[in-house]
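These notes are about the structure you will find just below.
A single protein chain has been removed from this complex, and every other one stays in its place.
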Amino acid sequence: MIVAMQDHSTDEQIQNVIERMVELGFNVHRTTGAVQTILAGVGTPAHFEVTEFQVLPGVHQAYRISSQYKLAGRGFRPEGTRVTFPNGVVVGGEEIVIMAGPCSVESRDQIRLSAQQVATAGAQFLRGGAFKPRSSPYSFQGMGVEGLKIMREAADEFGLLVITEVMEISQIEPMLEYIDCFQVGARNMQNFNLLRELGHVRKPVLLKRGIAATIEEVLLSAEYILSGGNYELMLCERGIRTFETYTRNTMDISAIPVLKKLTHLPVLGDPSHGVGKRDLVPPMALAAVAAGADGLLMEMHPNPDKAMSDGAQSLFPEQLVQLVEKLRRLAPIVDRTIAPAVSQIHA
Amino acid sequence: MIVAMQDHSTDEQIQNVIERMVELGFNVHRTTGAVQTILAGVGTPAHFEVTEFQVLPGVHQAYRISSQYKLAGRGFRPEGTRVTFPNGVVVGGEEIVIMAGPCSVESRDQIRLSAQQVATAGAQFLRGGAFKPRSSPYSFQGMGVEGLKIMREAADEFGLLVITEVMEISQIEPMLEYIDCFQVGARNMQNFNLLRELGHVRKPVLLKRGIAATIEEVLLSAEYILSGGNYELMLCERGIRTFETYTRNTMDISAIPVLKKLTHLPVLGDPSHGVGKRDLVPPMALAAVAAGADGLLMEMHPNPDKAMSDGAQSLFPEQLVQLVEKLRRLAPIVDRTIAPAVSQIHA
Amino acid sequence: MIVAMQDHSTDEQIQNVIERMVELGFNVHRTTGAVQTILAGVGTPAHFEVTEFQVLPGVHQAYRISSQYKLAGRGFRPEGTRVTFPNGVVVGGEEIVIMAGPCSVESRDQIRLSAQQVATAGAQFLRGGAFKPRSSPYSFQGMGVEGLKIMREAADEFGLLVITEVMEISQIEPMLEYIDCFQVGARNMQNFNLLRELGHVRKPVLLKRGIAATIEEVLLSAEYILSGGNYELMLCERGIRTFETYTRNTMDISAIPVLKKLTHLPVLGDPSHGVGKRDLVPPMALAAVAAGADGLLMEMHPNPDKAMSDGAQSLFPEQLVQLVEKLRRLAPIVDRTIAPAVSQIHA
Partner (left out) sequence: MIVAMQDHSTDEQIQNVIERMVELGFNVHRTTGAVQTILAGVGTPAHFEVTEFQVLPGVHQAYRISSQYKLAGRGFRPEGTRVTFPNGVVVGGEEIVIMAGPCSVESRDQIRLSAQQVATAGAQFLRGGAFKPRSSPYSFQGMGVEGLKIMREAADEFGLLVITEVMEISQIEPMLEYIDCFQVGARNMQNFNLLRELGHVRKPVLLKRGIAATIEEVLLSAEYILSGGNYELMLCERGIRTFETYTRNTMDISAIPVLKKLTHLPVLGDPSHGVGKRDLVPPMALAAVAAGADGLLMEMHPNPDKAMSDGAQSLFPEQLVQLVEKLRRLAPIVDRTIAPAVSQIHA
């Protein structure tokens, strides 16, 4: 920590700050200028709040200079994390993965058809929500465990992996049997109890950035899961809330290269939630991969106009096919490839 | 719902939109202008998503014209909701209530002293966190149920009510015995499973606005609790996230009169989280009451410099005393009074 | 400036940073920890960009520890600036001033009536726009110099001062003859050429915060005017742009006490632009004064429903009268008074 004192702060004020730094476990180095004194705290106390120093008398500003995340930092695993799935699909390697499917599980037929279309287009994961967190209590709330079974069945038929959102601790156990990857939604990015439990699970997790979360906060939330012992973790940019209302959110494409630099964890992009309108999904998917994403999470529905939720941002099946074609041509430019379609893996 | 078609949209496009509106249960009135057609959907279908119409071919824009919240709307109870507590304290009436106490329950002594100071200053509620959701996994995480017991004991000694944060469904049951009011924190404002459970509880709830939540979203979250049957609900503005970093958040004081207009629920202000710095809390507390708040929720610590969390934004005990004095003088200007100190209630 | 090196940065990297700091004119003090090195730069080079250090190899983070504004800082004039106007009105002293009037100058009758109503309500300044910057080229663009004459005439009749917005350098000269105070609008807060010119003028300036401006940027813009030699400067909070759309902007009431702490300049509040809806103006005006504002700038129109611009946020004349009454009762609570009505000054 560094504390910059105000110009002409008193000796008493300086001594008070030094004492409190020492109390916390810092070794303090003092730099005395003509008008301003700077105190550098060296060492790593277990926990302290830099804001407390900011309000001490005579303090101009205080800065935390070591990051609060250790396990999530790039330095912990400079070579990058690769998350390997049962069927051999790897996220975080040279191959870019595609996760696609409807917002909600609505019926067996809808999911079977979705899985077929998603696999045909070249995706490796089937996404779909069984438990739906909706902002209005009067909207469709999901099929629950029955939806999980339907997803597993359909995914298995077409060789896909299953990723679905977990919304609370009690859902973890029943989900374990049916899914390949837990997804933590934007609204739960700081549900720390849930994160801690997911740290104890032996199943990969995809953690989405909250709509008001800074990049640093994403990494602190990742730290919760990592510190529980679960290193099979992936991050996902899916749009932040800004003053612009034309799009549902503002997808922060720059967060992708920033995260790739700061952490060893794979980083995906979710253009569907990022923009909220179907016709903007393909350009944003291309942008995400051009900026370095390790994969994409997208909504596709066999019949978006009849979808029970998020229809407006769901791709038509043929749009997904065309998009994956373009992605296949784009990947080499950023020294990547698109992961082979599961049909090819299984062949 | 209203759908404004693009200039020169085709008849086929217009028919398609009309059909889908009728399908959902709307009666459609068509206004045909020289260049633009407008479709007004009358009626109240159970659920529909306006965004789906925004992406239909030929549509310029689509608007939901009925609000999605019914029970939370001012029209549902024009006279306003009053939440009455066991000791006779009423929130939402003429009297403005004060809730104060430390961020975290740290020890029996700290809480007893806090309760005494809070009661002396003139507050009616003791606040304090037993379960602490912290953004870093390495920060202090709270005392749990033991903390609740300590709070109850101290509050009872000084005639105070207990308000504390509930972070997940499993905490509701153990809390019921010790507390007078559940507080839902900003991070859980859209934890819809939790909200739904709190709708089934027979205990008042204070719901805080999320840092990225619009006023409409606050009311939709309130609707979750109300639709479960729990009408003992209060809202709380505690700052939103903006580009300004000097303050912890930007406290949206205007949300107070806006909410008072849109809903019948009492509205409180939390200047401690709103600004994050102790010396800004008194002016913002005055501002909140001047703007129409029904009460204040504030952090006070017997020794803020030694607080285990949020010390920088916790008032010194004497600051609270002085502030309540000023509030007492301010209240009549907005046709209110400050609720009597509990010592007086009990006398 | 302080530069915190990355853990295990190399000696070469550290030397490179030190050399560049010395080049700029810093004396560098080095603190070497077990894993991390910290470099404190003491001294005040004429200009440097901290971002350049943030991208140097081996640098973890770099902080500017001295503020970039000198003349605007509270330390430059701890007792606070008082701006005195020809008729004896002082802004920044014990008295709180009221500036009110229509958005646009529309006609001689409208302005004369406005001036009379504004003076009767107890204001000291007549506001009104002669040159109108409108976001659409098809909206009403103002009456220009003719409007200034009309304002002067009406203000003189009722003993009021004239404040109006200056939008570009060429308007300064013609305005000088008619007005008492230049207003720099939010959109021009970083029109540095205009600010520089206003620094050379001998007439007070009210500088509004831009809708995307941080508090620090407001003070840097103030520095432009002050560094030109014009110390008759006042600041004004008028709302920032956030994700909330119910209000026109989000009025950052906390900016008022923050600015009062950081600078010696008077700070006013403009609730009309802050919220954009008439019925929210009185509560926000009260909140601004409760939080420490030195004055208020508000829109009032003799007939808001017929206003050529900003009618929705203009007070009815009787609303202004009632508001000033309340402000008169509120002021003593924050150890202030409302400035006497000009009729009384002149009596």
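Going in written order, the chains are labelled A, B and C, and every chain counts its residues from 1.
In the analysis below, a contact is a pair of C-beta atoms (placed from the backbone, for glycine too) under 8 Å apart; a residue touches a chain by one contact, two chains touch by 3 or more.
Note that the structure is predicted; figures quoted are calculated from it, not measured.
K.L.:
Which of A:Thr81, A:Gln183, A:Ser221 or A:Thr250 sits in contact with the chain that's absent?
P.N.:
The one listed residue touching the chain not shown is A:Thr250.
K.L.:
Out of C:Gln15, C:Gln54 or C:Gln322, which is the one that touches the chain we can't see?
P.N.:
C:Gln54
K.L.:
Per the definition of touch given earlier, which of A:Gly41, A:Gly274, A:Gly295 or A:Pro317 contacts the omitted chain?
P.N.:
A:Gly274
K.L.:
Just the residue numbers, please: which parts of chain B touch the chain that's not shown?
P.N.:
Per the touch rule, chain B residues meeting the hidden chain are 2, 4, 7, 27, 29, 31, 33-34, 36, 38, 40, 42-43, 60-61, 63, 65-66, 75, 241-243, 245.
K.L.:
On chain C, where is the contact patch with the chain that was removed from view?
P.N.:
20, 46-47, 49, 51-52, 54-56, 68-69, 133-140, 167-170, 187-188, 190-194, 196, 210-212, 217, 220-221, 223-224, 227, 241, 248, 276-279, 305, 307, 309-313
K.L.:
Kindly note down the residues of chain A that lie in touch with the hidden chain.
P.N.:
Chain A touches the chain not shown through residues 212, 214-216, 240, 242-247, 250-258, 261, 274-275, 279-280, 283-284, 286-292, 326, 329-330, 333-334.
Note that in this section only the chains that are shown with their structure count from here on.
K.L.:
From the C-alpha centre of chain A to that of chain C, how far is it in Å?
P.N.:
It comes to 39 Å between the two C-alpha centres.
K.L.:
Which integer distance in Å separates the CA centroid of chain B from that of chain C?
P.N.:
Computed value for the inter-centroid distance: 31 Å.
K.L.:
In angstrom, rounded to a whole number, how far apart do the mean CA points of chain A and chain B lie?
P.N.:
That gives a centre separation of 27 Å.
K.L.:
What residues in chain B touch two or more of the other chains?
P.N.:
212, 279
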